[in-house]
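Before I ask anything, here is the structure I am working with.
The complex appears here minus one protein chain, its other protein chains still in place.
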Amino acid sequence: MQITFKVYRKDPEKDGKPGRSNYSVELDEEATVLDGLLKIRDEMDDTLAFRASCARGYCGECTMRVNYKACFACTAKVSAFTKKSPEILLDPLRNIPVIKDLVFDWDAFMWNKITAVKPWLEPDESSTNGENLLPDSTMADLRKVMSCYYCGLCDEGCTVLPVDFDFLGPAALTKAYRFVFDPRDKAGRERLKIAEKPKGIWDCVHCFEASEHCPRGIAPTERIISIRDKAFKVGITNEKVARHHTSFAASVKESGWLDEGRLALESEGLTNIKGLMKLLPTAARAMARGKAPIPYLHPKRPGAEQIKKIFEKGEREKK
Amino acid sequence: MQAFDVLVIGGGASGLRAAIAVKGAGASVALITKVHPLRTNSGLAQGGLNAPLGKDDSAEKFAEDTLAAGDDLCERDIVRAFAQEASRDVIWLEHVGVPFNRSAEGRIDLRQFGSNSRSRTCYTDDRTGHIVLQVLHEQFERLQIPSFEEWFVTSLAVDGSACVGAVALGLRSGKLEPFTARAVILATGGFSRMYLPSTVSLGTTGDGQNLAFTAGARLMDMEMIQFHPTVFPKGQGLLISEATLREGAEIINEKGEPVLESKALTREKICLAMRQATQNGSGALSLDLRRIGKEKLASRFPQTLELAKTVAGIDVTKEPIPIRPVAHRPMGGIETDADGATSVPGMFAVGECACSGLNGAGRLAGNTLTEALVFGRKVGETATRHAKGAPVKGFPGSKLSDEEKRLAALTSGNFSGDSAGKIHSELGQLMNDKVGLVRDGAGLREALERIQSLKERHRKIKLSNSSRIYNYALTSALELGSMLNLAEAVALAAQARSESRGAHRRADFPERDDQNWRCHTVVSLAQGSPQVEKKPVAGGA
Partner (left out) sequence: MKYAFYPGCVSRGGCPELYPSAVKVSAKLGIELEEMKDVACTGAGVLPQDISDPINARTFAKAEQLGLPIMTICSTCQGVMAQANYRLTSEPEYRAKINREYLADEGLEYKGTTEVKHLLWILFEDYGLDRLKSQIQRPLKGLRVSPFYGCFLRRPPEAITPTKELSRRKNYLDELIEILGAELADISGKGKCCGFPILSANEENSLAMAAKHTGEAKEKGADCMVTPCPLCHLNLDGNQPRAEAQEGKEIGLPILHLPQFLGLALGFEPGEMSLKRHIVSTQTVESKVSMLA
């Protein structure tokens, strides 16, 4: 079949402006997008730059967008993308600095962020003889997380990265999970502190886009939530988040439901005058519309006593 | 100029392990790798890595199995030392974080794999390479070792007789730069991409072997190419772990009847049995994974399920997957001693690019990753000792400008019409047809002639892409040059060895000939041409 590839181009040695090149390629029915690209580079245009390594779905190196859908060039069958028209658009992933053509900056996008979570086990140097005895259930969970092939699709789907490129992102935070929940790691509390740093777990909006985009079913969003839950249990170290979560929990615990006015005040910190002043315009606007909830005037729900009991039991459980 | 005590070339399992060992031994070290370490071919390993950890097992039994798979061409002392040290290195790997599958008691679970006579293969589902690679990379990052990723080494620097560094092209910067070192460790992996299809990544092109060979090192046992029996042969070739066989899968003929009488066979014996079956009219062969059962498939072979679906479009829980033997890993490579030293002072080699004689004429399934660990550690320690005693040598003055000129000549012309890809496809087909699972004298002669003409065409390649930034046409042309040189060495060694042994099968010499051929082949360059010699197997009986 004859396919026209319309490929994103950018040459850092010329004007660096993005453009597109069209290539008409004869391919067989079974061909993948990578087959097409290799053929183009080999026979038609040797200036075209794209990455690929394993060429069969193991490694994530050839991640790109095919007809705007992020996937792997090596497993994307051309026939699956040409049902409506024999044209295929190829672009680099979104929201990532492009170096040349389909080659984008993996370092800035993902590798440097992974390095930022100190992605190595701190082993017990004193252990000598034999392996650590550990249940397979714990190991199976880590194996699942480590089936990640660093393809970047979770980061590409992330809702936060488009507004803040410095957010660590789901790939790096999922890597952090692998150490937070590895019983062999001796870094202990330090692990959570690393994950809780600015641009870390508390900047995640837990929108589940990452989980939806992960081709391996690793569920990065749930992994981030697990780290947060663990931090909640042992004590959140990010002060503002700690204030917010403590206030939230206290109001649900005491009355069964959320006291939003109190939450707003306590999140800023009751002694943080500057922070509280900042709330004033919003509060004034809300008040003018008759919708600002009045803090601490918060009646208990029926059943609140029972909820408090559950709460206390849950808190004991998680310690 | 970048200067280090030790320079490691290649970011796979062997290279990472070696770099960790060098740093641990107190020398300065840097890694150069043409793809990010987590994208290297080590990540494709599936089945597991051997260590004699079982109650019924011992280093001796492990050594026996390794020797048997090597078909009497192994260096026995090396095998015995390796079998002794394997457990320690695998336990180290567990301590630094590999989440091995566990037994009910919480110990590392062992699976029976290939022709191992005991259950001794440690594994992480069917993603062992991928996960071991990650853990090695984690520890590598922990030591904050400088890592030059997406740097392509174009040449080694040899001053007098000693290796003193390398010249590498930064794919991102487009700059050619010299790296000096007192010792260089080559850990660049295999060269099976000279076969199409094969089981390896696009970059498994024998760069390191060719760098060493052209710098004066020798290549050993190059004719020994292991074919893998259970590979879906379409596209690039998709390996289905042979571990599935011992877990219940069957190789079946068109009628659905099992083809193998036993599964405790070496890979070449399974391959030969498959070939025999096809010649006897079995029709196309396939691998029936349904016999393993859906649940066990999902829990122990999740990657196989996934990739069979995405790459081959086959749901292996519902139907058999077509297979045939496909080129997998070479046993041969850069000749080294027991510690990874080559015949060139200051030059070391480890892993699949090296040949110490550990694997003889056939590698035991599950030994590749263990070899990377044991020999990676050893070569790191040895290279460090060498570096500490080696005098500082200057980088040869004209080296960099020579390389500049060589690359400029390749990239300054008009597109020659001929292309690396076309030559590569012809080479891949040729190697499969004439230097494949079974060879003969006439075919090998023809192969050598055609390799000559392919080399001639390769020399004339001109690229229209004159940029140095991410110029993959340039690196592909260089990789093809390596494969052509090594293909010639493979065919020459195969032509010389007039017997059948291990992975080397000659239709015209079907028997093993211990009298004449219980010895290695060694290929070296003499006045620019490759020469084959014999080298006795040491270490006695």
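Labels for the chains are A and B, by order of writing; each one numbers its residues from 1.
In the analysis below, a residue touches a chain if its C-beta (ideal position, glycine included) is under 8 Å from a C-beta of that chain, and two chains touch if they have at least 3 such contacts.
All figures in this text were calculated on a predicted structure; none of them were measured in a lab.
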Contact list for the unshown chain, restricted to visible chains: A
Residues of chain A (touch criterion as defined above) contacting the omitted chain: 159-160, 162-164, 167, 198, 202-209, 211-212, 219, 221-222, 225, 228-229, 232-233, 238, 240-241, 243-245, 248-249, 252, 256-261, 267, 281-282, 285-286, 289-291, 293, 301-304, 306-307, 309-311, 313-315, 317-318
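The working rule: only the chains that are shown with their structure count from here on.
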Chain A and chain B, separation of their C-alpha mean positions in angstrom: 35
Residue ranges of chain B in contact with chain A within the complex: 35-36, 38-41, 43-44, 91, 94-97, 99-103, 105-109, 124-125, 127, 130-131, 134-135, 138-139, 141-142, 172, 201-203, 234-238, 302-303, 306-307, 310-311, 313, 415, 419-422, 463-465, 467, 469-473, 476
Partner chain B, residues of chain A touching it in the complex: 11-13, 30, 32, 35, 38-39, 41-43, 46-47, 49-61, 74-75, 77, 99-101, 103, 106, 111, 115, 118-124, 127, 130-136, 138-140, 142-143, 146-147, 149-150, 182, 184-185, 216
